[in-house]
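The complex appears here without one of its protein chains, the remainder shown in place.
Order of writing sets the chain letters: A and B. Residues in each chain are counted from 1.
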Amino acid sequence: MKYDVVLIGGGLSSLVCGISLQRTGKRCLMVSGGQNALHFSSGAFGLLGFRPDGSAVERPLEELDKLPANHPYRKVGAAKMHEYVNRVKPFFASCGVMLDGDPERNSWRLTPTGTVRPSWLAMSDVTLYEDSVVSIGRKALIANIAGYLDFNTAFLAEGLEKAGVTCRLEAVALPEFERLRTSASEMRSVNIARVMDHDQVWKKFVEQVCVLLRDEDVVVLPEVFGLHDEHILEQIRESIPARVVFVGTMAPSVPGIRCQSALKTAFEQAGGEFLMGDEVISSEMDGERVLSVRTANLGDTVLEADHFVLATGGFFGRGLQATAEAVSEPVFGLDVDAPEERTQWYNPDFFAPQPYTRFGVHTSENLRAMKAGKEMENVYVIGSELGGADALCEGSGAGIAVMTGFKAAEMING
Amino acid sequence: MTNKNEFDVIIVGGGITGAGTARDCAMRGLKVLLIERHDIATGATGRNHGLLHSGARYAVTDRESATECIEENKILRKIARHCVDDTSGFFITLPEDDLAYQAKFVESCLAAGIQADIIDPKEAIRLEPSVNPTLIGAVRVPDGSVDPFRLCAANMLDAKLHGAKVLVYTEVESFIMEGDTVLGVRTVDQRTGEKAEYRAAVTVNAAGIWGHHIASLAGVNIGMFPAKGALLIFAHRVNSIVINRCRKPANADILVPGDTVCVIGTTSTRVPYEECDHMHVTPEEVDLLLTEGAKLAPVLENTRILRAYAGVRPLVSADNDPSGRNISRGIVCLDHEVRDGVKGFVSITGGKLMTYRLMAEQAADAVCKKLHVNQVCKTAVTPLPGSATGSVEEVSRKLWSVPVTVQKAAAGRSGDWAEKIAMDHPMDRSLVCECEEVSVGEAEMAIRDLDVHNLTDLRRRTRVGMGTCQAELCACRAAGLLAKAHGCADRARADLKDFMNERWKGMYPVAWGETLREGEFTQWIYKAVLGL
Partner (left out) sequence: MNDHKFEQCIKCTICTAYCPVVAVNPLYPGPKQAGPDGERFRIKNKFFFDENLKYCMNCKRCEVACPSGVNIADIIHSARMRYGHQKPNLRDMILASTDLMGVMARPVAPVVNAVAGSKAGKWAMDTFLGVDQHRTFPKYQFKGFVGWFKREMEASQASYPRQIAFFHGCSTEFQHPEVGKAFVQVMNALGFGVQLLDEECCGVAMISNAMWKQAKQHARHNISAFEAAVAAGLPVVTTGSTCTFTMRDEYPHILGVDNAKVRSSIVLVEKFIHDLVDQGKVKLVFRKDYKARMAYHIPCHMEKLGWSIFTKNLLQMIPGADLTVLGSGCCGIAGTYGFKKENYAYSQAIGQPVFDEIARVNPDFVVSECDTCKWQIEMSTDYPVRNPIMVLAEALDLEATSAANR
C-alpha cells in the first residue's frame, strides 16, 4: 500500500502532524502500538513552565534563546515558534477541543495534591489562574463521590487552606456509584465518567451538591465528567450557584481521553488511516532513504511512503528501549543520545531531574533522524522521541509534541 | 510503687530478635518495654533473603548451626504457619561443580538431623521447571520461605497481647547508670523530639548491627563485623522450590520464592560501620547477582527485576576472614555482668533470622535468671497470632463463604488474624494496592492495630507498594487513608514524597527495561499530573 506519509506512533505529536499533513492533501497512515500517553494528561498543556534552576517561567517565548542548541524548540526555530503558538488554539478548536489560556503567557492550574503548576493552554475542565497564589475563592466545598479513592481530597484541602481558602469536605453517595463500588478495583475515573455522563445521573449528583452547599463560593469536583462531550462541564457550571473548579484524579484522565478521541476522529475525518494496536517491525532502506515498512498485523502487506515520521514516544511509548548495557531505538536503529555508563542514566533522588528523561533520537537541525552518523533523508523525529529536553522538569511535554508536529508537517509539505 | 515508666525488662531493637524476646518475656509474665528507633524490621530483619533454612547450607562447615536451623525450622512451621511457605528446596550440582561434594553434603545433612534426598535431575526439572536444565545432581531438603515482616509483626503483636508496650520511632540516647549498673534508658521520640526515661532491672540489647553502638553506651565493647549483602527481587515468582548450589557457600547461590516474587542473593562484602545506615547496591553487585542467578534458573536473564536492596549482617567478629562468610552463624548471648562487669545488661546477637526464637529464648532465660523468675519458655509450642488455623485455603473458607481474591490475599498475609479485617462493605473490600491485593479494610486494620505511622510502615505490614508498579498506583490512595487516619495531610504529603523516594531507591540500580519505563511513568504521574 502506498502513502505519502507513514507516521509511526499515535500520540499527541503524531496526531498533530498527521492532521496537519492530511488537511494539506497528503495521504497519511498512522500506526499506534496501543492507546497513547494523552490518557494520563492533566488536561493542561505546557509549553515551557520552569527554568533549569526551578524558577517559574512567565513568557515562554522569551526563554527560547536560553535553551541548549539541541533542544527541540531550537530545532523548530524562534520564528516558527512564534508563529505556531498562535496556531494552536484554532487548530485544536477545529478538532473539537476548546482550549483556554494565553498562547504567549503562562497561567497556573491547581493540581490534585493542592499545589499549583504553570500551564500554557488547557482544556475546559481545567481552571486557569492568572497568578500562582491561586485566587480560587474564600470558602470551598470539595465534593467527592463516596468510595472513590483516586481523588485525594485531604491533600487538596490542605493545599487550598495554605492558600487561604477555608475548605469543607463532603462525599456524594448515589445508588449508581454504589453499584460501581461493588467492584474492588474498577471504580476508576473513566468508569465513573461513563455513568456520570447520563443526564439523569449527573443531574442527581449536582442536586446533591447543591443540597450540601452552604455559604461556599467555590465548589471543587473531580474530573470525572464528559468522557465524550465537554458540554456537560458547562451545564454543571451553570447548575451550581458557586464557581465550579474541576481537579484531576489518578489515571486514566477523562479530559485526556476526550482530547485523544477528538484528535483521532479529526485525523480520520480528514481522510487519514489509523491502525490501532499495531507496530512497525521491519523496514526496507536504500542508503539514507526508508522505502517501506512492515507491521506486525499487516504481515506481508508492505507500507510504502515518501516520508516517515517517528513519533514513538520515548520510553513510555517503547520508542526507546534500555537493556542493562545500552539504550536503542528499535524501529530503524537510529542514533540515540544517551551515555554508555548506566549509572549516568538516573539520579537517586526521585524528585530531582532524571538524566534519562533527556534521552532521545539524535536528529539534525531539521528534525531528520541520524543513523550511524548520517542524516536520514526522509525520516523525521517528533515529540518525546526527541532528545535534548527534560520535558518533565521544564513542563514542556505537550509543547514539544505540538511544535515539532507542526514543524515536521511543514517540512514534509516542502 | 509501680510507675508507668517502670518495667521488668527493656528491650532495645524492634527487629525479629527484639520482637521475639519481647514475646517470650511477656509470655513469662514479665512487664516488657520494647523500644525501636525506626519501625519494626528495618534492620537485617527487613533486608534478608526470606529463607526458612533447612540448615543444609551449613551442614558441611558448621554442624552446630545446621542442627539449630533444622530444629527451629520445624518449630516455625508450627507456630508461624501463616508466615511460612513450605516450598521445599533443592541443592543442585551444575556441570562446573564437583559432584563428589554431593555425597559429603548429604551425609552431613543427615548427621545434623536434616532430611536430604538425592533425586534424579530429570525429576528435579519436572518438579521445578525453571531450574537450570544442565544440572547433573539434585538433593531435596526441607527449605522454605518466610516473610520476615509478618513474622516480626506477629511476634510484636503477641507480645502486646501479653501486656508488652512497644514504642517505635523512639531512639535510645543514653543509659541511666548507677556506677556499673544499667538502670534504664533515656529516649527521644524521633517524630516529636520529646524526651523520656524508662527504668527496668534488666535491659536487653537486641539492636542487631547497631548493638555495637548500644553496647558502647553502657561502656561495653562488642566487636561487630558489618558484612553487607545485596539482593535482587524479581517481578514474579519464577520458582516454587528454593534453588541452592550444592557446593561450599559462595555469592548469589540461593533463589528463594516469596509471596508473589522471588529473590536472588546474596553477596558478602565488608563495609565500614558508618555505611550501615546508608546501604546502596552497586552496579557490580547487580551484575554479579544476575550472572550467578541465571546459573540457577536461566529464565532470570529475561525476567523483569523489580528492585535491588542490601542489608547488613550483624556478625560478631571472631576471626580474620575478610569476606565474613566463614564466621560462625551461631548465637551469641552475652551476660555483660559476667563478661564486662556491667550489671543489668544483656546482649543477644549473631544468629540468623530463623533462629530468632532460640535467640529470644536464650535472652529471656538470661533475663529471668537475673530477675530470679522461674518461668519456662512456651514460645516453641504456642502459635503466633494468625497461625492458629492452617493454610490460606482453610483460613479463607473459614472466614468467608465465597472468598474473592482480595480476601484470599488478606488470609495469606494475616492468617486467621484476617478476621479482624473489615470485609463486608464494598468500600472495605475496595483495593488500595492492586498489584498485591491490599484492601482498604486491611490497610485500615494495620493503621489501627499494628503501629503504622507512615507509608513505609504500612508497606511492611501489608505489602502496599511492593508489587510491580512499586507504588505508582497505590501510593496516593494509601496516603489519602493515612491523612484521614492521622488528620494531617501535610505530614501525609511529606510522607508520600519520602515513600516515592524509598521505592525509587530500590529501582534505580536496576533501572532499565520495564523498570525504567515504570519509573518514568511514575515520575510523570506524581510530578507532572499530581504536582507533588
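Everything below uses one rule, namely that contacts are C-beta pairs under 8 Å (C-beta built on N, C-alpha and C of every residue); 3 or more make two chains touch, one makes a residue touch a chain.
Everything numeric here is computed off the predicted structure, so don't read it as measured data.
Participant: Considering the entire complex, write down the shown chains that touch the omitted one.
Facilitator: Within the full complex, the chain not displayed touches A, B.
Participant: Using the touch definition up top, pick the residue from B:K104, B:K195 or B:R304 that touches the left-out chain.
Facilitator: Only one listed residue reaches the unshown chain, and that is B:R304.
Participant: Among B:R237, B:K295, B:R461 or B:K527, single out the residue that touches the unshown chain.
Facilitator: B:R237
Participant: Write down which of A:S135, A:T166 or A:S185 is the residue touching the left-out chain.
Facilitator: Within the whole complex, the residue contacting the unshown chain is A:S185.
Participant: One chain isn't shown here. Among A:G159, A:P252 or A:G360, which residue touches it?
Facilitator: Missing-chain contact among the listed residues: A:P252.
Participant: Touching the missing chain, which residues of subunit A?
Facilitator: 1, 33-37, 39-40, 179-186, 188, 190-191, 194, 251-252, 257, 273, 275-279, 295-301, 316-318
Participant: Kindly note down the residues of subunit B that lie in touch with the hidden chain.
Facilitator: 129-130, 235-237, 257, 259-261, 299, 303-304, 392-393, 396, 404-405, 408-409, 412, 434-435, 437, 467-469, 472-473, 514, 517-518, 521
Just so it is clear, only the chains that are shown with their structure count from here on.
Participant: For subunit A versus subunit B, what separation do you get between their C-alpha means, in angstrom?
Facilitator: 42
Participant: Tell me, which parts of subunit A touch subunit B in their complex?
Facilitator: Within the complex, subunit A contacts subunit B at residues 37, 40-42, 111-117, 146-147, 149-150, 152-155, 157-158, 178, 181-182, 184-185, 187, 248, 250-251, 253, 314-316, 318, 321-324, 342-343, 345-351, 354, 356-357, 392-393, 395, 397.
Participant: Mind pulling up the subunit B residues that touch subunit A in the complex?
Facilitator: 280, 283, 286-287, 290, 404-406, 426-427, 429-432, 434, 439-440, 473, 476-477, 479-480, 483-484, 489-490, 492-493, 497, 500-501, 503-505, 508, 511-513, 516-517, 519-521, 523-525, 527-532
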